[in-house]
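Report on the following structure.
A single protein chain has been omitted from the complex, and every remaining protein chain is retained in its original position.
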Amino acid sequence: MKKTLLIALSLGVSVAATSTMATTIDPEKDRLQMVDFFKAKNPNITPEEYVNGAYIYSADKMAQWEAAEEFPPYLDSIDAGEAHYNKDKAVFDKCFGTDVSKIRVQYPYFDESAKQVVTLEGAINKCRTDAGLKAYGLKKGALAQVSAYLAYNARGQKIDVKIESDAAKAAYAAGRDFFIKPRGQLNLSCAKCHVDNSGRKARANTLSPLLGHTTHFPVFRAKWQALGTLHRRYEGCQKNMRAEPYKAQSETYRNLEFYQAYSSQGLEINGPGYRE
Amino acid sequence: MKRRSFLKGTLATGATAVAVNAGLLTPSTVLAEWNSKAFSAKTTDDALSGIYGSSSATASGDIKLKAPAIAENGAVTPVTVDATAVNGVESITILASKNPMPLVCEYTFAAAALGFVSTRIKMGQTMNVVAVVKADGKLLKAEQEVKVTIGGCGG
Partner (left out) sequence: MSIKIRMRGKSKDGVAEVKALIKHPMESGVRMNKKTGKPYPAKFIESVEVAVNGVKAVDAQWSGAVSANPYVAVKVKANSGDSVSISLADNTGEKGSSELKLK
């Protein structure tokens, strides 16, 4: 039985990602429904503005973000990322080519031969270990800095995730399933906060929208006073929601990233981003 | 307690100017002592007395104080004091009314500087950010409440 994202959301039912289901999933139709949902929720906000996350919902917050962006604290991270990258440039050039502005936009993608989602951060580490170098830690530090350097060089480019095969669709469906399924002690799903209640407050925080969610990663969080990767954020949010987190770069999180990236298809990359 | 005296229109001599440019002059040789009495004062009044010898400042609509209504993160609250509409600004002081030691920072301006400063400060709880401007020998002020919340969700 075919279920669209919104129907699934309203019924609170998860969509199992079996291979038969995969063929009935239409990621583009899903995405357009979601864009329409957000348009209906806030008619005055254009889809392009969603790359600024929760800031679009409050002029007060937006002003604070703009104040931070006057001279953002992630500049050092970009420089550090560049230094790391150049240190092993011979290795990275072989994996990614010599043009650093062309790398970020290619991820995440579905690797048809390995039958799995490949993320930028995963690819950076695989490139290193394949060449005998030590892998970077997955949540912060060098990996986040290199990712920031590559994101910065790709700013303005539009997200362009390809989903062509049934296997890719299944990965998308698995990510979507994770996003809408309630879990943990609070029985919350990602969708409950970031779709249904996007723009509203949970305690003191304004909930950010699914649309444009991942365009600004890696993120410099004021709370961390440091840079962190997308999977670091996934883990932290799950812990806060009293749910057992998965590991950074696990298949679960990679599929989730794949779903989220596709959900921001056509929006501009604006990483690294400053957030609360 | 040594009060810094900084005369508007003071010109560095040629030798001083060269030394500053060459990085040879360090702030400790040029500036007077850090005003520890004012910085350790526990009330805004005492802090202001420590800097200006007086704590009575008149509210002025000519001072544009920009601070968030709700600080996203109290440790990095952006504050801008724009007193360019006031004549003869000599100094701007920023205080955080309920910080254990309210005095945050103080700026003295020579002729080449405008009465303007923008920075980020630490505010530990909901309180007023207070901007005091000394201009033409008088003390003016503007203040605004900034709500500071404890973070909610998110790793």
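Per-chain residue numbering starts at 1, and chain names A and B are given in the order in which the chains are listed.
We adopt the following convention: a contact is a pair of C-beta atoms (placed from the backbone, for glycine too) under 8 Å apart; a residue touches a chain by one contact, two chains touch by 3 or more.
Just so it is clear, the structure is predicted and the values come from calculations on it, not from any experiment.
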Of B:Lys64, B:Arg120 or B:Lys147, the one touching the omitted chain in the full complex: B:Arg120
Touching residue (missing chain; options B:Ala57, B:Ala96 or B:Val146): B:Ala96
Hidden partner chain, residues of chain A it touches: 70-71, 73, 75-76, 225
Interface residues of chain B (partner: the chain not displayed): 4, 6, 10-12, 16-18, 20-21, 23, 25-28, 30-31, 34-35, 39, 75-77, 80, 84, 96, 99-101, 103-114, 116-122
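Methods note: only the chains that are shown with their structure count from here on.
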Rounded Å distance between chain A and chain B, as computed from the means of their C-alpha atoms: 40
Complex contact set, residues of chain B against chain A: 66, 68-73, 75-78, 80, 118, 120, 149-155
Residues on chain A engaged by chain B in the complex (per definition of touch): 60-61, 63-65, 67-68, 70, 193, 201-205, 221-223, 225, 232-233, 235-241, 276
